[in-house]
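Since the structure comes first, as structure tokens, the remarks are kept for the end.
Left out: one protein chain. Kept in place: all the others.
Letters A and B name the chains as they come in the text, with residue numbers starting at 1 for each one.
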Amino acid sequence: MFEGLRALVEGLLTTGKEMVSKPVTYQYPEIKKPVPPRFRGRHELKRHANGLEKCIGCSLCAAACPADAIYVLPAANSDQERYSPGERYAARYEINLLRCIFCGFCEEACPTGAIVLEHDYELAYYDRRSAIITKTQLLVAPPQGEQGTPRDMPDPGNLYAAIPPIKGGVEPVNIVEMAQTQV
Amino acid sequence: MIWEPIILRNKNIPEIADIDVYERNGGFTALKKALKEMTPEQVTDAVKASGLKGRGGAGFPTGLKWSFLPKGVFPRYLAVNADESEPGTFKDREIMEKNPHQFIEGVILSAYAIQCAHAFIYIRGEYPGAANILEQAIAAAKQRGYLGAQILGSAYDLEITVHRGAGAYICGEETAMLESLEGKLGMPRVKPPFPAVVGLYGKPTVINNVETLTNVPPIIDKGADWYKTIGTEKSSGPKVFCVSGHVNRPGNYEAPLGSITLRDLIFGAEYAQGVRGEKNVKGILTAGASAPMLTAQHLDTKLDYEAVAAAGSILGSASIIVLDEDTDIPWATQKMSRFFMHESCGKCTPCREGTYWMFVLMERINTGKGTARDMEMLPIVANQILGRTLCPLGEFATSPVLGTLKWFKHEYEAKVSADGNRETEK
Partner (left out) sequence: MPKVTIDGKIIDVPAGTLIVEAAKPVGSHIPVFCYHPKMAPAGMCRMCLVQVGMPKMDPATKQPVVDENGQPVINWMPKLQTGCTTVVSEGMVVHTTTPQVAEARRSILEFLLTSHPLDCPVCDKGGECPLQDHTLHYGPGNTRFYVESKFHNDKAVPLSPLIMLDRERCIQCGRCVRFQDEIAGEPSLGLADRGRGLEVTTFDDPPFNSNFSGNTIDICPVGALTSRDFRFTARVFELNDYPSVCQQCAVGCNVYLGTRDNLIRRVTPRQNEAVNEVWLCDKGRLEHHYAHSPERVTTPMIRAESDLTPVSWYEALNFVANRIRPTLGESGKSMAGLAGDRLANEDLYLFQKLFREILGSNNLDHRFGWSQWNAGDALVKNFGAGVGTNLGELGKGVTALLLGADPQTEQPVLRLRLSKITRQGATLVVANGRATKLAQYASHKTIYRYGAEAYFVLGLVRAMIDAGLHKSDKANGATEYSAALNLTVAECAAKAEVSADTLKTIGETFAASENGIILFGREFMYAMQRDPAVEAALNALLILSGHFGRKNNGVIALYPRSNSMGALDMGMTPTDGGMPASEMLTKAKLLYVMGADPARENPAFKNPGFMIVQDLFMTATAQKADVVFPASAWAERDGTFTNTERRVQYFARALEPLGQARPDWAIIQELAQQLGAKWTYASAGDVMNEIAQRIPTYAKMTHARLQVNARRRASVQTVGGDAAEPVQMALGELIGVVSGAQWATFSETNADAKFDVKFVQPADSAQATAGVYLAVTRALLDCGALAQYSEIIQTRVPDASVEINSHDAEAWEIANGARVRITFESKPPRALELPARVDGSVPPGVVAVANNLDGTMNLPMGAQVQVTQVQVSQAIAD
């Protein structure tokens, strides 16, 4: 009999504890839960410090995408209408968020760090078509005080002119040696 | 014993550039003898028997080269390599400017030996004076019947064309020279086929150096046996040595092969008369920029092809550049690296990219930016070029670097630092 009584008390205690402890639920959408820094939410297309788009329209994200959710249509930059450093930019960039599995392969494949999975997770839509987000929705605003794109650039004809300088150059990294020393 | 020159005869007879003087001093007797008494095969055999080796650098037996021509294929050509562009080489220039008729006679004799009707002299663009003198000498020879149709009444015809290059080191390479002669970009060809089979305009072609051909008239005139008595067993004949650098009396000196040592040449009273300012010898380049450097310990090396090779370098065209004890060896090497980078034709990858890389490394080291990593990379890059290029230029480009690294590594090491921020001394 004691056995049963003890179990009852223990059970009530557990229930009672939960009554006085802080609730784990959030009053969403009034209160939003902060996400971990490496959370993979909706994509953003980033810009360089000088306001040019990082995306060069190389389609490597689309090639890496296991869900075939990304569509890129590239075009050539001109000196009068420059979007990104170098020769090429993405004229169209679309992601079908219904297809996307948020694996982050696109981010890994990106050679310029243009596409980043950010922290927006509110991805509900009233129709399927709105789930395909376009470049205007993906592209972040230019940094404070910088022009957006397209724009004309000084030093026409110089394809390197538009690339922001890398401080101190790049020291060659021996990946093989690095891997060996870490082991 | 003071050697009486048989190549640089102008040393004894200063007016020999005048055709009358040359004729009075036995000029064109060899030609007359050959055309009247000898068949082309006999001329070739005489040259073969003399043991004459090519004086352009490779040292290939001349008579043997002539006999490689395929039988019965005509026309064939003689192309004379007067594109003397190795740094520190100026022997051909003196021959062409001061003793042109003996050279022209040599050309005619050789052309007769290989039965060619048109010879080309490819002269480097920087020698306009020599080119003019040659053109005059050819005109004079023609006037006297040594050239043109039916030479000296025989059935043999010959024309000589002087072609001026546009200033490229690579055009001293025989196949690049042929390309340039044909009006194309001066780039070496793939061998085989060798020029003896498919050469100028796709025809069999013999290519000889100026000094080599200047040796031919005395051989024909006085006989192969006489010629063989000059020089050593394996390297017969006289050789013109170009001495330059930190010496008291730079210039061309003629001596039988193997008869003198480097020390004789640099310090001898009849030769370069010692190092400027009584300083010590630090480095010796025996074949311009293309040969590995020798040091003071090699001063007693005999000057013939075999002995220099035994010492770890090559005699090549015998352009001896002497560097004294104050020379900054890495700095001098950088100059040579820059030369090869600039002169690489760009046809094959290792030379085109490797010479550029070597120069970048040399420049870093010399401007104080060098690190131990650069020191490590220098021989790696050089060895990546070595043995993989289309023509010898790429290999030559590694010799100054690898040669100086062998003897003067400490000088390099003194210039590099851990962080690549060493103050430069100069």
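Throughout what follows, a contact is a pair of C-beta atoms (placed from the backbone, for glycine too) under 8 Å apart; a residue touches a chain by one contact, two chains touch by 3 or more.
Quantities reported herein were computed from a predicted structural model and do not represent experimental measurements.
Only one of the listed residues, B:V73, B:V190 or B:A372, touches the absent chain: B:V190. Considering the full assembly, A:A63 is the residue among A:A49, A:A63, A:L123 or A:V140 that touches the omitted chain. Considering B:C348, B:I365 or B:V416, the position touching the chain not shown turns out to be B:C348 (whole complex). Only one residue from B:A168, B:L181, B:V247 or B:A307 touches the chain missing from this view: B:A168.
Contact with the undisplayed chain is limited, among B:A82, B:V210, B:L303 or B:L390, to B:L390. Residues touching the missing chain, restricted to chain B, are 168, 170, 185-187, 190, 341-350, 352-357, 360, 364, 377, 380, 384, 387-390 (touch as defined at the top). Where chain A meets the chain that is not shown, the touching residues are 56-60, 62-63, 73-76, 86-88, 111-112, 159-160, 169-170, 172-176.
The definition used in the following text is that only the chains that are shown with their structure count from here on.
The mean-CA centres of chain A and chain B are about 66 angstrom from one another, to the nearest whole unit.
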